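Notes follow the structure.
Missing here is one protein chain; the remaining ones are kept as they sit in the complex.
The block that comes next holds chain A.
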Amino acid sequence: MTFRQFAFRNVLRNKRLYIAYFLSSMFTVMVFFTFAIFAFHPVFSDGSINKNALIGMAASGGIIYVFSFFFILYSMSSFIQSRKKEFGLLINLGASNKQIRLMVFLENILIGFFSTVGGILAGLVFAKAILLIAENVLIIDESLDFYFPMLAIMVTFVSFILLFFCISMFVAFILRTNKLVDLIKGDKQSKGEPKASIILSILAALLLIAGYGTALAVKGFGVVIAMIPVIIVVTLGTYILFTQLSVYCIRLLKNNKSIFWRKTNMLFFSDLSFRMKDNARTFFMVAIISTVAFSAIGALYGFQSYLTKGVKEMNPYTYTYSPFLDDSKEVIDNDLKQVNAILEEENVDAKMETAELSYFDTTGDFTVLIAKASVYNRFAALIDEKEIHPEDNEAIIIEQSDAMMTQQKASEVLMKSGVPIENGQEIQPSNVIKTAVLAEVNGYYVVSDAVYEQLTSPVRTETNAVWKVNGTNEEQVIEAGKKLEQQVEHKVFSVDYALYEINKAYGPILFIGLFIGIVFFVSAGSFLYFRLFMDIDEEKRKFRSIAKIGLTEPELKKVVTRQIAILFFSPIVVALIHGAVALTALSRLFNYNLTAEAGLVLGCFALIQVIYFLIVRFFYVKQVEKMIL
């Protein structure tokens, strides 16, 4: 047996030990490869998609690659950590440092090769799925057919073989072999708790409070300026939180015998403090990576909803026609005829309402739209809103719903002023209704028809026409919208067509963002998985020795569940809080309420994490139980 054979056999005959590392490497390759399949799709290369999207994709490919590098480096170093004892044995038998390094290098090359090939094969299986998803998220005219991704295979293969080669060199180079006795005792000696100082613990709290405070306090463009310092402060705070504050808390708990010595608590806490140094590092990394994923996805989703929801709410009608100020009656009539002709041609069944809308001066120094109740009710009926019937002595204020956070609410401005009528009297506004009828951003008054006749002469009058489509399919509506906007230029606005255009432009960004966010989140999950399974042999041994003394199944489950729960939820909870703060700051930047979107995104991630936790717990408990029976 030559040394090379020894190194290879060491891997091939010891699959169980290497499987976690192998799988995570394979997963990384697979992620990169699926992305490459998508990015190198022939549809994109013929120049039909815009340049910016292509640059974006190349950049994201780069990000995934760099991230893969660090991810694999981390997996590998934690994997090597768990094999201290084996190295100790080899050195004991007379292996030189050089040989150990050679062995590590050969092992990594072997695993790297197989995980690259495996990742590409696994990626091919998911290729069709990813293309289907991409096709639906991206609004592109061509369909993304399955193709044999020769270029993607080549690029992935070459870049990952190169990556594994570099990492193997790197790891072999930095591999430090400590004193022999430490290596052999390796797994029995605690790496110790990091030193916990009260000052640093308080500092952690202060940093986080300061970071959060700033992020929540700044508004508008200040968010952009404050972003970098806040990120640095919060990251530092998080690090100290996990390395100091958590250690400090556990120490307090351990010193309290009535808690620490209560039933299974002892097993649980002693283990936590035993692994604190490793755990703190993992917690920190997972928290930060998850925060990035949450914020990125939350921001993209929020931004999309900012673009689309606003447009949708402001425009309840399918098509809106508003002529230029100097258009004559004939032009307008002509336009309307043309619109109706196009709608008929496209088989779009729409109801039309038109009205003359007049703007008046108010007592409060500004010009505002005042509408007759009958006009309002006609438009309201079109979109199934309630009719209103103002009394002769009242004016009802109508304002848009509050999705848009404007400087000052329209109702507040209008409430202060009154509606003057001919005889010098003034009608005071009574109540406020929130609805999008008549779509006027600055709000307006509705008065009864009788009062309307008594109003002073209007400042200006506009003709408005709206159409509401019922039950025609969406594609036709969009198609008609496109024609209308082209033929009756700048006067007709079609909501559905506008949304279609927005989504089309925004699709690639959203897709890439989602993809990267999910990659980050999944790898955060696999960091946790590593952390857990790196110590599983140790744990099994521990539980077996306790089981010999007598440990019931519920007790075992309780200890294991709590251990995994701490591991899985403490970094995620921190990340969720970070993410929530980040998204709040973002909503301040855009002046747009993101609560629902942020809640949905963070809620989804929390749910995924719970499911992941349950799955991992199930398998972990099963493995440990198998060992002790």
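As a working rule, a contact is a pair of C-beta atoms (placed from the backbone, for glycine too) under 8 Å apart; a residue touches a chain by one contact, two chains touch by 3 or more; residues count from 1.
Note that in this section contacts and distances are computed from a predicted model.
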*Leaving aside the chains on screen, match the unshown one to its UniProt name from "Putative ABC transport system ATP-binding protein", "NADH-quinone oxidoreductase subunit J", "Aspartate carbamoyltransferase" or "FeS cluster assembly protein SufB".*
"Putative ABC transport system ATP-binding protein"
*asked:* From the list A:Lys219, A:Arg262 or A:Arg460, pick the residue that touches the absent chain.
replied: A:Arg262
*Return the single residue from A:Ile153, A:Ile512 or A:Ala547 that touches the missing chain.*
A:Ala547
*Hidden partner chain, touching residue among A:Asn10, A:Ser77, A:Thr235 or A:Ser270*: A:Ser270
_Contacts of chain A with the absent chain, listed as residue ranges_ = 185, 188-190, 257-258, 261-267, 270-271, 273-274, 542, 545-555
